[in-house]
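With one protein chain removed, the remaining protein chains of the complex are shown where they sit.
Which chain is which? They are A and B, in the order written, and residues in each are numbered from 1.
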Amino acid sequence: MKYEAVIGLEVHAELLTDSKIFCGCSTKFGSEPNTQVCPVCLGLPGTLPVLNKKVVEYAVRAGLALNCTIANFSKMDRKNYFYPDLPKAYQISQYDLPLCSNGYIEIEVEGGTKRIGIKRIHIEEDAGKLLHEGTDGSLVDYNRAGVPLIEIVSEPDISTPEEAYQYLVKLKSILEYTEVSDCKMQEGSLRVDTNVSVRPVGTTDLGTKIELKNLNSFKAVQKALEYEIKRQIKVLEEGGTIVQETRRWNEAKGITEPMRTKEEAHDYRYFPEPDLVPIIVTEEWKEEIRKTLPEMPDAKRERFITQYGLPEYDAKVITSSKKMADFFEKCASNYHSPKIVSNWLMGEFARLLNDTGREIDEVPITPDMLIELLKLVDDNVISGSIAKTVFEEMFFTGKNPQIIVEEKGLRQIADEGELRRIVRKVIEENPKSVEDYKKGKEKALGFLVGQVMKETKGKANPQLTNQLLREELSK
Amino acid sequence: MAISKSEVEYIAKLARLKFTEEEIEAMSKELSKILDYVNKLNELDTENVEPTAHIVPIHNVFREDEVKPSMPREKVLMNAPFTEQGCFKVPKIIE
């Protein structure tokens, strides 16, 4: 029997407001524990929440970017459960009347695009953080308690782990574009839960759903789903049944394992939050928010192809991140070859970002600095390969390329007399290669060029080196 | 309307309350009596009645996104029975 998977994704994204959702405490990440806490977010007896207007605006902006219907009338509800990270023992969230619903994302699949439905987006408050290191108990830090979140729930339209991955990449890029979230998974500002069930192809009843947790990257989501789908099919094929449960992705072992659940009974006793009044988003307000929407990734990609003549592939990679696209555009508008800029962004820059796990706006390189570097290459001040060395230095120190070249003496040797002296030395020291070359082996020339480069620590002008070698060898 | 002992136990767990056998028995009786009284509401046909969650019909009460000073940490922690490393301390939780 052939099986197919039915996958749903729940994404929590922290909103980029300055203050928390119900009080004036800062949302800044990484401060000392319990230093961004006040009577309201600590849930002290008698305190009351007041909704941050920007939270509504950001959620509506995300909803519009994700093609959602914006509710005219919406309200907040209490979700009741006990856990030490939840100071009031209820989370203020939205239950039956979320701000946004019925949206979609288009992802690319083999042979076209596929539309993945977005069931709802609602606003809610984040919980605090539990720490388990260096103590015999557990410690609670409430700095994060009350940071605004949107929860984006997909329809179960996703049928493969690859589609799940594509959905997440696209969703992240849209959230970044709309500037409602910085989507940093390593700081927890983007969190993904997924559920998956399998069923025989051709049937319509849904199988038993398994929830997956501890997914720290989009790749982890994809791998966990791949493993889990295989596991479920195997259980069914062996005549077993799937038990509804929450499983945890074990990255090291590459498997999913059953998880101890927080609350035995999931009876959250939702009811309308009496301390907060309904939210009414009028047509005018909605249109005002719509005006703040920037150009979305798909539109930007098309424009980069026509305006900058980028190949389709380059345009797609560059526009997948708004920060990357903005960086590109600042360079491309001041430089003669957009393609060279895109090569640098997709090559050296992407490699270093990937290696260091940093974001483009977290490194000290500015678009102007990159252009300056490219112009040094154009003007033959340095070679292309030296440029990579200089770039790496820029990446880590933020120094100006010109200064790096001077400090490290990386200026290209384009002085004919000096270079000819080195070329002669190399010819003298490598009689075997010279002989080979003269016998007609072109490869030997390459070796000799390499030797010149070695001698000059890569600073020799490649064209001139070639020219001088041929001259000297033909003597 | 009777509320069974097992229901009382379930609700107690949800509410994080602990009762002795005797207390459960008594609670089951008391709650049943109160619910009998409350069931008076069922005399009313409310099929086409909208629920009222807020008695004063106001909406869109917001604050601006402005950072205000937080409390000094000593004050945050001043009423806590157990603290460590600037945090509230609870029994070990295995996640």
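Criterion: a residue touches a chain if its C-beta (ideal position, glycine included) is under 8 Å from a C-beta of that chain, and two chains touch if they have at least 3 such contacts.
The rule we apply is simple: contacts and distances are computed from a predicted model.
Looking at the choices "ABC transporter permease", "3-oxoacyl-[acyl-carrier-protein] synthase 2", "NADH-quinone oxidoreductase subunit H" or "Glutamyl-tRNA(Gln) amidotransferase subunit A", the name in the UniProt record of the chain not drawn here is "Glutamyl-tRNA(Gln) amidotransferase subunit A". When the whole complex is considered, the residue among A:G8, A:P33, A:G63 or A:P84 that touches the unshown chain is A:P84. Listed for chain A, the residues touching the missing chain in the whole complex are 39, 42-51, 78, 80, 82, 84, 87-90, 140, 267, 269-271, 274-277. Taking the whole complex into account, chain B touches the unshown chain at residues 3, 7-8, 10-19, 27, 30-31, 33-35, 37-44, 46, 49-56, 58, 61, 63, 71, 75, 78-82, 88, 90-91, 93.
The criterion applied here is as follows: only the chains that are shown with their structure count from here on.
Mean C-alpha positions place chain A and chain B at a centre distance of 39 Å. Of all the residues in chain B, the ones that touch chain A in their complex are 10, 13-14, 16, 53-54, 58-71, 73, 76-77, 82, 84-95.
If you check the complex, the residues on chain A that touch chain B are 17-19, 23-26, 32-39, 42, 50-56, 75, 82, 84, 130-132, 134-142, 260, 264-265, 267, 269, 272, 274, 276-280.
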